[in-house]
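Submitted below is the structure of interest, expressed as structure tokens.
Every protein chain of the complex appears in place save one, which is left out.
Coming up: chain A.
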Amino acid sequence: MILLILALFAATIITRILPAFFVGGLNFPHWLVTLLNYIPYAALGVLIFPGLLTAVETPLQGILGGLFAMVLAILRVPLFFVVFGAIIFVYFLI
């Protein structure tokens, strides 16, 4: 089991650290820099959906919880309290 965990460590760390070796020394073309700047927003979309549908017990509760978090964020509630507020909201929803 310990050996398997060490192998999983290797399998997960390789892709994480690989960019550190060659990013920085190189000068990236303009288009690649622009592409990289869009990655976080694309990633957020990908991470939110469709995972949100299976986040809680039912898809509807997930969507309502997500909408509640969105309203808090629009009202400029700090990050920590958006997360905390969403948990409490869904707790009462269940």
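By our rule, a contact is a pair of C-beta atoms (placed from the backbone, for glycine too) under 8 Å apart; a residue touches a chain by one contact, two chains touch by 3 or more; residues count from 1.
Going forward, contacts and distances are computed from a predicted model.
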Missing subunit (named according to UniProt) among the choices "4-azaleucine resistance transporter AzlC", "Probable chemoreceptor glutamine deamidase CheD", "Sarcosine oxidase subunit delta" or "Dihydrolipoyl dehydrogenase": "4-azaleucine resistance transporter AzlC"
Those residues of chain A that touch the unshown chain are 1-9, 11-21, 23-24, 28, 31, 33-36, 38-52, 55-57, 62, 65-66, 68-70, 72-74, 77-80, 82-91, 93-94
